[in-house]
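What follows is a structure written as C-alpha cells; I'll ask about it next.
With one protein chain held back, the other chains of the complex are shown just where they sit.
We call the chains A and B, going by the order they appear; numbering starts again at 1 in every chain.
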Amino acid sequence: MKAADFSYHEAVNLQDAINIKAQDDEAVILAGGQSLLPALNMRLSSPTCLIDISKISGLNEIKIEEHTLFIGALATHSDVMSNKTVKDNMPYMIDILKMVAHPAIRNKGTHGGSIAYGDPAAELPALAVATNAEIIVSGQNGDRSINAKDFYLGLFETTINQDEIVVGIKYPLLKQGQNIVFDEVCRRHGDYAMAGLIANVMGSKNDIKDLKLVFFATGDKPDVADKTAELYLDNGYDYDKLKNSLSSEIDFAGDLNSSSEMKLHLATVLIKKVLSKLEI
Amino acid sequence: MAANNSVNISFTVNGERFNNINVPSRQHLADYLRSQGFTGTHLGCEQGACGACTIEMDGKAVRSCLVLASQANGTNLKTVEGFDDEMMEKVKQNFLKHNAFQCGFCSPGMLMTTKEILLNKKKLTRDEIRSEISGNYCRCTGYQSIVDAIEECINEIN
Partner (left out) sequence: MDDIKVNQNPKLGSLDRPNSYIGRSLPRENAKKHLDGGGQFVDDLTLPRMVHVAFLRSPFAHAEIKSINTNDAKKSDGVIDIFTAKEIDEVCKPWIGTLGHLGEMRSPEQTPLAKKIARWQGEPVAVVIADSRAQAEDALELIEVDWVEKEAQVNMETALDSNAVIIHPELGNNLFWTRTVNQGDVEKAFKEADAIVETTLDFARHTGVTLESRGIVADWNKAENKMTIYHNGQAPHMMQHIIAKHLDLNEGLVRIVSRDVGGSFGIKVHVYPDEMAVTAISKKIGRPVKFIADRLESFTTDIHARCHKISGKLGVDKNGKILAMEIDDLSGIGPFSMYPRTSAIETNQVLNLSGAPYVIPNYKAVGTVVFQNKTPMCQYRAVGHPIAVAITEALIDKAAYKINMDIDKIRKINFIPDNAYPNKCPSGVPLEDLSHEASMDKLLEIMDIKEIEAQKEEDLKKGVLTGHGVISMCEVTNPSPLFYGVGGAHISSQDGASIRLEGSGAIHLSSSITEQGQGTEAIMKQIAADQLGVEMESVRVTLGDTDATPYGGGTWASRGAGIGGEAVLKAARKLKDNILNIAAAIMQTDKDTLDIEDNNVIRKNGGEGISLKKLAETVYYRGHELPKGTNAELLATASFLIEGIPFVFTNSAMGCQVSIDQDTGIIKINKFWAVEDCGTQINPKLVEEQIRGGVIQGIGGALFEECVYDDQGNMQNATMADYLVPMAYEMPDIIVDHVTTNSGRSIIGAKGAGEAGTGGAPAVIMNAINNALKQVNAEVVSQPITPEKILKALGKI
C-alpha cells in the first residue's frame, strides 16, 4: 500500500515545530519514522501534515547532567549504542537496545520517538519507568519535566499535549550497589517481546535490599509490579505466589503471539531469569 | 480532490547529483529511487520487516521504505547499483561462491547489511552474524550460505 497524501514540513528549529503543531490539530511529528512510516504506508494513519523534526540540530545530544544521563530525543538507537558516555555510565542501556529491532532500523529510530510513541511492547518506556527517568517535553508554555511513571496513561497514550514535543530523557545515574537487570522472551530475535522485564535492584543476588519490577509487552503500558516485588523480597522465588500476585497487579492483555495466560506465566518466570543475572 | 503535495529537494545517488527535484510528499524513498531506474532496491513489505529495501544513507544502512523521499534532502545515498568498490566486489564474489542467494530479491538488502557489518570491522561468530542479518528476510536460501559468505568476508578483512 502507499501512504495517503499529506503535507510535509521540515522544521528549522524546535520553536518552529512547536508552532506548527500548536496551529494544526492533526499535524504529526516525524522523528526517525520507524514506527510512523509503517502506519502511513499501510494507511492505518493518515494525518494531513507531517512535521519532520529530524533535522533540528542539538536535539541529539548525550551528556551527563547533575547525576543524570541526558539523552536528546533525536539520538538514534545506534547513536546511543555507540556513545562513550553511555558506555561508561549506563552500559546496560546498550544491551537493552540490542533487543530493539534490527541494525538498519536502529540507525533511524530515535530515543525520543520510542519514548513518545509509548508502545507497550517497547523496551525503552519500561526502562524509563524502571529507572525513574524524567521525560523533558517542550511546548508553547516552555519546558516540563514528567516522571516516566506519570507519562504513560494507556495504550499509545501519554500525558503529552498537542503542542508539546519530547526533547530528551534524563536517566538518574546508578548509585553504588544498584543494578539494572532485564530480559525478554521473543518468538524471533529482534521482534517485539511476548513479555519482558526490567528490574531495578539495590543489592546483590543474595541480599536484595530494594527491588522494582517493570514489565513490558504485558498490558497497555509499562507495568510496575510493586506488590510482587515486595512479595519476592519477603518470600524469594515462589512461582505460584508470584504468579498470583502478578495476576492481581497487572491486567495482562493477550496478543497474536501470546495469550494473557502465557504472558502471565512468562512474566513470572522472567522474575527468576532476570534476578539470576545479578552477581552474588 | 486537491492536487497532491510535493516538495523540492536535492541529494546524490551513487555520486550522481539530483538537484532541486520535485517529489510527492508522501512517496517513500524506495519508490522514488525505483521510479528513477534504481530498480535494484526492492520492496517486500513496506513496513520495515523484510529488509529488501535497505540502502545506504550518509554511510549508514536504512530501510528506504521507512524514509520519505523528502527526508533524503541533502543526503548522500548509495544503492546496490553503486556497490562497486573493492570491498563490495569481494563481497559479491563470496556471495557468488557460496551461492548466498537464489532468486536474488533479498540480495541488495543483504549486501547492504553485509557492508555495514564489514565497516564495523568486528570479528563475529556465526551466531552473531545471524543476529546482524536477522532483520533481512530470505525465503530461498535458508540463510546458511549467506552466513558462510559473510563469514568468509569477515575472515578476509581481519
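Methods note: contacts are C-beta pairs under 8 Å (C-beta built on N, C-alpha and C of every residue); 3 or more make two chains touch, one makes a residue touch a chain.
None of the values given here were measured: they were computed from a predicted structure.
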* Asked: In the complete complex, which positions of chain B touch the hidden chain?
  -> 1, 3-4, 24, 26-27, 34, 38-50, 52, 79-81, 83, 92, 95-97, 99, 101-108, 111, 126-127, 129-131, 133-147
* Asked: Mind pulling the chain A residues that touch the left-out chain?
  -> 1-5, 38, 42-43, 185, 187-191, 194, 256-259, 261-262, 264-266, 269, 272-273
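Operating definition for what follows: only the chains that are shown with their structure count from here on.
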* **For the chain A and chain B complex, residues of the former touching the latter** => 1-8, 10, 30, 33-34, 37-38, 40-42, 50, 52, 54, 78, 101-105, 107-108, 188-190
* To do: Give every residue of chain B touching chain A within the complex, in rising order.
  => 2, 4-5, 7, 24-28, 31, 46-48, 51, 54, 60-63, 65-68, 70-71, 73, 112-113, 116, 130-132, 134-136
